[in-house]
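Only one protein chain is missing; all other protein chains are in place.
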Amino acid sequence: MTRAAKALVVVLPAAFIAIFFAWPVANVISTGLADRGWNALVDLFGSRRERGVIWFTIWQAAVSTLVTMVVALPAASLVAAMRERHRRLVRALVTVPFVLPTVVVGGAFAGLFQRFGLDSGRLRLDQTVWAILLAHLFFNYAVVVRTVGSYWAGLDSRLEEQARILGANRWRTFVEITLPRLRPAIAAAAAIVFLFSFTSFGVILILGGPRRATIETDIYRFAVTRGDLQTAASLAALQLVAVLALVGLSTALERRRPITTRHARRASNPIKRAWLWGNLAVTTLILGTPIAVLIERSLSVGDGYSLRNYGALAHRVRQLPAPAMVALQNSLVFAVVATAIAVLIGGLASLVVVHGRRAVGRVFDLGLTLPLGTSAVTIGFGILITLDNPPLDLRTSWWIIPIAHALVGVPFVVRTMVPVLRGIDESIREAAAVLGATPARVRREVDLPIGSRGLVVGAGFAFAVSIGEFGATSFLPRRPDTITAPVAMFRLLSTPGDRLRGQAMALAVVLMAVVAVAVAVIESVRGTSEGGM
Amino acid sequence: MLSIQGVTIGFDGQVAVDNVSFDVGDGDIVVLLGPSGCGKSTLLRAIAGLQPLDSGRILRGGVDICGRAPHERGIGMMFQDHALFPHRDVGRNVEFGLRMKGMGAEQRHDRVLAMLQLVGLAGFERRTVGNLSGGEAQRVALARALAPEPDLLLLDEPLGSLDRELRDRLVAELPDVLHRVGISAIHVTHDHDEAFAMADEIVVMGEGRVLQKGQPMDVWRRPASETVARFLGHRNIIEAGGHRAVVLPDAATVVDPGDGRSIDYVVIATRFRGGSREVEVERVDTGQRLVFLLAGAPPIGDRVALVIDPDGISPIE
Partner (left out) sequence: MHRPTTLFAVAMAFALVASACGSDTPTVADTLEGTTITLVTHDSFYLSDGTLQAFTDQTGVKVELLSSGDAGTMVSQSVISAGNPVGDVMFGIDNTFLQRGLDADLFEPYSSPALADVPDEFELDAQHRVTPIDFGDVCVNYWTDALTAAAPVSLDDLVKPDYADQLVVENPETSSPGFAFLLTTIARYPDTWPEWWQQLRDNGVKVATGWEDAYYTDFTAGGGDRPLVVSYASSPPAEVIYADPPVDTAPTGVVNDTCFRQIEFAGVLKGTEHPAAAQALIDFMLSPTFQNDIPLNMFVFPVSERATLPQVFIDNVTIADNPATLDPAIIEAHRDEWTAQWTDIVLG
């Protein structure tokens, strides 16, 4: 690799994040704070309401993370114990909730609550914080199952066997042997879940009810409804600081005492029947029931059930600039491009994080994760007022949508790939070096192929994130013919009429099926990057 | 062919390798023997270029190679845990170094087959490395290290994780293979049996320094210090006239009682040890205990008269 290529590894991700994230966000915040500067921030803390909002934001995100971890870890263990073929299937299936717009999921949950009488009375879930936690669990289940499950599968199970022989029961073995080794993956998954919950928008508004507000919903409220850009900018700055602190903490946890893992052969442990079925039941309940409601609604037509709503996807209705299928097609194209960008940028960045100079790696690690915890309003408005002059007048460019999607996809790639790279036994790299591989060649021959295990999981995420992205997409000015499937669903739902609603549900179901297949395909790609003999 | 001159390596203020010098002759197997933590692995990594030196020189053919990166040194290395590439099958592991050299595909293929043949794993090229037994993995690692035809092979306790039988077999095979290929090797181990079985030259290390070096038999018969003696497995360290000495286990012969030169001992323990018998005896008059390899099998409690060959007594510092 030439010096130029070497520099590119660092420069490319750095430029990407600087141009499309750091600069716009810094610009929008400094513009908003131009008048009163940091005093605006001080005012924010002075307001009792805002203090409450800040507290609730952190609190609900932390509890959502905890709940998701506790509920999803058993499923991750199950996924780890599966054959690779099955694991791939499950990983693809659990990704499905990711692509559903919150307005659709919110409706499904509300429908569930109504059906089971949970919308009022003592067991009321509707418009409570419980509904928020439940929905966050629904959306983020996949993060834990995929990130931790895949990492877990790479751990040498002989250590657990050793512990069992030494007299530890299953639980002790898990707590004392497995859990510490899972820490990098758990830290990564927890960071993602926390950030998602931290910046959750639709769930808070729709399921939390009108009284709940978070920093994210307040940024929207001040920036859009009230037109108070100063307060919105202070909130955005606050959000940034909070996310920075959190991501810093999580990466420190992920890094501390790196535990190398041998990717030795796994004994195929027979899975206990009760454990399997218990887990399956929980997963079905959490992921399955809202999805079942959607499917039921998509099939329901005035006088019974039929596939009519699906047929309607091929025809344009007035609410959409093109047939819904075209929106689906747009979403797929955007997702493919966004995934490619995220894999390229995230893959290079992961190498820098793991092998670069420590300070540089740290900055990368932090900087690339930030977009996940930044409001769509901040990013959208930032791009609007920053990338507004040639040659970078990208405000209305087709590319800005996949780029905005990739901003959210990159952290997934980095977060899933870095732990895998860190887990590579150093002696394997040394063996390659001694056999004549230059450092760059070592990255290509060892880090990339082994890291591809993380890379494909991250790519699957990036794809799903792009397909389901709504916030940033709707905050950027778009040409109508580039309408995405989530935006189409939102539009279909904004005019009364059963047929429109039915069509929106059918679109949601098709989108779920498409993403499950697409993620399965993406994740079957791994391993082909090996050099042949 | 290789000359280690005054190499010193430190970690966090601790000296791991302290002014070590020795030479490796063409086609020789040099064994670095020492307890774990004595710095022998660190030294090996330094030779491979995986570890920078604080001072000293490593010369190859008279040229200092310290400035060269690992991939520029053309040295082969076998790692403690084999470090096979988990994402490549056996053939592609062996092939790796050949690809790095830019060898053509067809030549690579032939060479891989030849190397697998050499280590007795013909037909293994499409196996995944995760499914290899310890011994197979070790041979693959050897084939991989030898494939690019290095003129120096470094072996970092590659036999440590193997079972005894396999290990004994490989200890016998390895020098054979190396001599057949005709390359020099530096082998690191803490096992003195392994060291004596393989070495053309032994370097005993302790606490980062070279304690003794020389021909295996010389080192064994004339340990330079009590530490070396104990590490080599000598148990008969005696004190005589203010001097300490090692009595070699084969120095004693059983004679008829009453032979003027003999001393009386009582047998207090015997251990069968692969063909010969290790007998622990106690000197009747002084109570001094020694261990000898004795022909015959005197039962415990018997008195024996032993004559000790003065050549088998080696003074130490």
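Letters A and B mark the chains in the order given here, with residues in each chain numbered from 1 onward.
As a working rule, a residue touches a chain if its C-beta (ideal position, glycine included) is under 8 Å from a C-beta of that chain, and two chains touch if they have at least 3 such contacts.
All figures in this text were calculated on a predicted structure; none of them were measured in a lab.
Enquirer: For the chain that is not shown, enumerate the shown chains it touches in the whole assembly.
Expert: If we consider the entire complex, the absent chain touches A.
Enquirer: Among A:Gly167, A:Gly227 or A:Pro391, which residue is in contact with the omitted chain in the full complex?
Expert: A:Gly227
Enquirer: Which residue, A:Ser30, A:Asn169, A:Thr284 or A:Ser494, contacts the hidden chain when the whole complex is considered?
Expert: Of all options in A:Ser30, A:Asn169, A:Thr284 or A:Ser494, contact with the hidden chain holds for A:Ser494.
Enquirer: Which of these touches the unseen chain: A:Leu78, A:Ile206, A:Ala324 or A:Val408?
Expert: Answer from the full complex: A:Ile206 touches the omitted chain.
Enquirer: Just checking the interface: what residues of subunit A touch the absent partner chain?
Expert: 28, 31, 103, 106-107, 110-111, 114, 205-206, 209-211, 217, 221, 223-229, 301-303, 316, 318-321, 380-381, 384-385, 388-389, 395-396, 474-480, 487, 490-491, 493-502
Going forward, only the chains that are shown with their structure count from here on.
Enquirer: Please tell me the distance, in whole Å, between the geometric centres of subunit A and subunit B computed from their C-alpha atoms.
Expert: Between these chains, centre-to-centre, one finds 53 Å.
Enquirer: What residues on subunit B touch subunit A, complex-wise?
Expert: Listed in rising order, the residues of subunit B that touch subunit A are 45, 48-50, 69-71, 73-77, 79-81, 83-88, 91-92, 95-97, 99-101, 105, 108-109, 112, 125, 130-131, 144-145, 148, 154.
Enquirer: Quick one: which bits of subunit A touch subunit B in the complex? Just the residue numbers, please.
Expert: 262-265, 425, 427-428, 430-439, 441, 445-446, 449-450, 527, 530-533
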